[in-house]
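With one protein chain removed, the remaining protein chains of the complex are shown where they sit.
Right, chain A next:
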Amino acid sequence: MKWHKSWSVIVSLSLVLSVTAACSSKDGNKEGASSSPSSSASVAPSASSESGEASAETTKPEPLGKYPETVTVTEVIGYNPPEDPRTPSGMTPDQNKYLVDLKEMTNIEVKFKWMVPNNQYEQKFSLALASGDLPDIMELDQKNFEKLKNQNMLGDLTEAYEQYASPDLRKYMESDGGFAMKTFSSDGKQLAIPAFEDPFLSTQLLWIRKDWLDTLGMQPPTTMAELDKVAEAFVTQDPDRNNKNDTYGVSLQKELFFWGFDLRGFFNGFGAYPSVGDKQSAWIKGSDGKLAPGLIQPEMKAGLEMLQSWYKRGIINKEFALKDENKAVEDIVGGKVGISYGEWWYPNWPLNSHMDKDPKAEWIALQIPGLDGPGKSLVPKLRAGKVFAVSKDMKHPEAAIKMLNFYIEMGYKKYKDDEKAAKGYVYNWFNPRIYNPADIDNIYTEVNKALDAGQTEITLEDENFSNVDSVFRATKEYLAKDTSRQSLGISWGQYYSRAAKDGGWGTTKKVKESNQFVNNEFYGLPTETIVSKGGQLDKLMQESFTKIIMGASLDEFDKFVASWKSLGGDKIIEEVNAWYDTQAVK
């Protein structure tokens, strides 16, 4: 009995211990995770604030001036794997070599509160927002910018920008007459620095397999009717000649309006302008001079009807509603699909991987087909997908400006280094970063100029050097079929997206110059109802459209329009038009 008792005590004790151990380690982790950022946020700035004040007295503002004492700024990041395969494997954003250089040059140290894969970023950031645990420097979309602005959480960047912005950064921000900067200021306070780009980067193109067209003896399609025939042939006539019925026409995934492999360009061909890609409608000027949401216009119906027939005939994947963008990319790289709507950058990814896998594959860019003759793509008035803002609690807002200066500075020739990727420089893991808004056009012009002049290297002496140089070298290597530095697909991707006259930007440029586009007239910040009802309305759209494509009656569209309007759409139309009447630059 005695033995029994002590045994039970031992067992129960060990049980309790193991449970408490498990619990405490869990708690420990949580606390560790939550306390370390807050301590770094509260301790670091206060420690450095003294030094900041001291330095303010002694030195005058320099765009890249070095702080006498380390200034710690916090950031968060959602990241994709590095684009360049030569980057050392297993790297994480906090090991980015750019951060080491930044520390050396300016004595700014970046700490990441958290790092998550890109597709989890939105969610994670919402949670951070909900818990009020914000980093010093934030990359925001317009919706979150609007939210934080309304809650008075953003720091004023006016003075920091005035004093510290480098001439190059100023040049960029003034390149549109200060239009974008003004959009993100309020009551004379600059609340964010917009990373705006050439709006024509959003132009929709039709990417199509030239080698399949040649095999079948068909011409590149210019109208929807021709596209219909080509797409059908891609399904039925075995364009890859492997004697298997394993190809289909047009790539699509479950998000009908997205950043790629979606239907924006398709509908544009019908003169319908449903979306700018994120969860908002595009806005077209109606005959009455008011703005109307493209999403609910009658032109949409014809497009949906064709999609319905495409679905029935197997031109789009029967299970598109289950596929995400990764699956769509898999089909492209696997040579299963011959047509995809998208922007100029496709050759840079994923088409380059396809080319490396199957050297026979030849993708070309076309202006989107329309009802009779080429169609007009939607182009936004302002392309500022993201902005950089600082928390109002940040002690050194100018550090954000210095970091912007730093990234632009790294484009000069003196920082040229062939082994950047291998040394661990990952450009798109560095934030905040702003490009020359005219970057792509500049690359196109400079590279073609150098090619025409038969130059062997780029002689540019400004901050654009590194971008132009890298495309120029890739072009040279692609044309000479030289694969000693990088694979032919990668070289082709850089060349065909940015420099080729019939490539991504080349085709876009033609669209721009021949005025074959329609403007999205709404470029304001999301209105109150868009913010609060947008998610609901988007769900309604996804559900109705997916059903129609999969065979539901076309009358569903009319029902959708009615529900869309009554669930907040009418209010949104009102708000957007109120904005248009008062604030739009016409």
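We adopt the following convention: a residue touches a chain if its C-beta (ideal position, glycine included) is under 8 Å from a C-beta of that chain, and two chains touch if they have at least 3 such contacts; residues count from 1.
In the analysis below, contacts and distances are computed from a predicted model.
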Chain not present in the shown complex, as UniProt names it (candidates "FAD:protein FMN transferase", "Malonate decarboxylase acyl carrier protein", "SigE family RNA polymerase sigma factor" or "Putative aldouronate transport system permease protein"): "Putative aldouronate transport system permease protein"
Options A:Ser353, A:Ser487 or A:Thr546, residue touching the unrepresented chain: A:Thr546
Per the touch definition above, residue among A:Ser126, A:Asn245 or A:Gln455 touching the missing chain: A:Ser126
Absent-chain contact - pick from A:Asn80, A:Gln95, A:Asn119 or A:Gln151: A:Gln151
Absent-chain contact - pick from A:Lys66, A:Lys111, A:Lys254 or A:Arg313: A:Lys254
Options A:Glu319, A:Glu419, A:Asp452 or A:Glu513, residue touching the unrepresented chain: A:Glu319
Missing-chain contacts mapped onto chain A: 8-9, 12-13, 15-16, 19-20, 23, 122-123, 126-127, 129-132, 134, 147-148, 151, 153, 254, 318-319, 321-322, 532, 534-536, 539, 542-543, 546-547, 550, 563, 567
